[in-house]
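Rest of the complex left out; these chains stay put.
Chain naming follows the written order as A and B, and within any one chain the residues start at number 1.
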Amino acid sequence: MPEKIGWERKDLLGLEDLSKEEIELILNTAESFKEVSERPVKKVPALRGKTVVNLFFESSTRTRTSFELAAKRLSADIVNIAIQASSVSKGETFKDTAKNIEAMKINIIIMRHSASGAPHMLARVVKSSVINAGDGSHEHPTQALLDMFTIKQRKGKIKGLKVSIIGDITHSRVARSNIWGLKKLGAEVTVCGPKTLIPLGIEKLGVKVTYSLKEALDDADAVNILRIQHERQQSGLFPSLREYVNKFGINRDTLQYAKKDLIIMHPGPINRGVELTSEVADGPYSVILDQVTNGIAVRMAVLYLIAQRRA
Amino acid sequence: MPEKIGWERKDLLGLEDLSKEEIELILNTAESFKEVSERPVKKVPALRGKTVVNLFFESSTRTRTSFELAAKRLSADIVNIAIQASSVSKGETFKDTAKNIEAMKINIIIMRHSASGAPHMLARVVKSSVINAGDGSHEHPTQALLDMFTIKQRKGKIKGLKVSIIGDITHSRVARSNIWGLKKLGAEVTVCGPKTLIPLGIEKLGVKVTYSLKEALDDADAVNILRIQHERQQSGLFPSLREYVNKFGINRDTLQYAKKDLIIMHPGPINRGVELTSEVADGPYSVILDQVTNGIAVRMAVLYLIAQRRA
């Protein structure tokens, strides 16, 4: 069990706000928890008697399940609340929902919402802690933390590594959280994708931009491949699927000049034959399933640190 | 932990059936449980190894969540079963569903149904205990109990207080349960609303009737504002929303002659700007969020008393 240490924030809303030390604290804590899920008895009493709510305004089996398991392996009580975003169109109603949940003496609310900033608004109005489980195209901090944790497990460090993020950067909360986190820990980050899907001025975040997949892969230590959201196809910004696959799909050929110890990540669920071929997804570079395993350790760490913080 | 005391009923179906002593027993027991939700470890072992089912034929995130948390904080095992009322049109099938759940050795079934009397029918056919979580426009006993608990916490007593219930009395299970409960504990109850939404002959229950909001608010100690069910608008009984707000909406002006220590309750979710303005909902008279907090204590008490009864 990790020692009670210096986490002081009520909420985890994004990696933009966190210091290098806070991110490292989460990653180190996750290391202690990773082993819990390998035990015959996958359970520690750390959060016994704490109440956690999974408040999902957007459905997500994976993230919901990962948090639910993390909470249960910490012995917390967890309740799932799924709300159709359509039924809460007004901000006031959202606030009332929030205040009602708080009034039930909930320690931690894990929230996913299609609107950027929704968890931040929640965090301002409730005394309960809030964990952002993905807000619009803004942040998805636990995903980025598990990505970084996976890199660190594989490479022993993050500082100085070259990490490329490939795909629809504009609409990706995964990209945004990764950029903030990786930069703080000293990685060199390159983003790569169709011109229409890379936000103007993103260089200000300290990343390199390239429209050439070859350049993005060339000397990368880790590659994070974003999921193509088929629903974006209609947006006009998106090339045809065929064109996308031709220029940005990862396959054996595109990897021929890659480093021997490259690792390939993907937040899932993967579109086989689109962002990457099956050969790559199931190949030696892929650490995609490690990410899933690590997701539980990272979420246990976040829940633990928040629950145990000096109040 | 409360002492094992004299609760002997298998079920909690409504407040009409309960004696003054039984209601007081629940309220007193709730007082002991209220503190559990304030603790760092919000959990007592009272119902360990008991099985509770949330059987909801009508969806209700709030009530379901409140009961689920109450059960978990008592260490019970709870399973949620949501059934679309449409799929169980025949009474026999309902009985078969009931007998099947009973056969799984369920201690307590918490049931919500759109048909008045459904939990009573359930209680007759199963040996499991049944808690009515709202049946049609009949009763919603745990809501009324938490309302009374909230009054008692704020006022120190219920006897002799003047309590007004405002809105669509005819279709409100909350109103009905409150009337039964408050009268038994010695409150003076006034109901107030549009003429078309107050049942003829309701005076027989011992309540005063008024169609004037001013009269209902004038010397009230507590006001319970019912939720406007927008779907009733079509019924022909209902005035236009604008007319309703004008005559029965609670705002700063309507409260100008209210007692200084008036408390305002609402079962939620509130329609801001309809039954009451935001100023009132969030103002000094409002105890609406206390009601939510108290709901868990009252439901823990009910679950506890029923589970521990002398069998």
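Just so it is clear, contacts are C-beta pairs under 8 Å (C-beta built on N, C-alpha and C of every residue); 3 or more make two chains touch, one makes a residue touch a chain.
A quick note: this is a predicted structure, and the numbers were derived from the prediction, not measured.
Peer 1: Since every chain here shares one sequence and 2 of them are in place, how many copies does the full complex have in this file?
Peer 2: 3
As a working rule, only the chains that are shown with their structure count from here on.
Peer 1: Compute the distance, rounded to whole Å, between the mean C-alpha positions of chain A and chain B.
Peer 2: Chain centres of chain A and chain B, defined by C-alpha means, are spaced 41 Å apart.
Peer 1: Can you name the residues of chain A that touch chain B in the complex?
Peer 2: So the residues of chain A in touch with chain B come to 48-51, 53, 77, 79, 81, 83, 92-93, 96-97, 99-105.
Peer 1: Going by the contact rule at the top, pick out the chain B residues touching chain A in the complex.
Peer 2: For this pair, the touching residues of chain B are 37-43, 61-62, 65-66, 68-69, 72-73, 268-270, 272, 278, 289-290, 292-293, 295-296.
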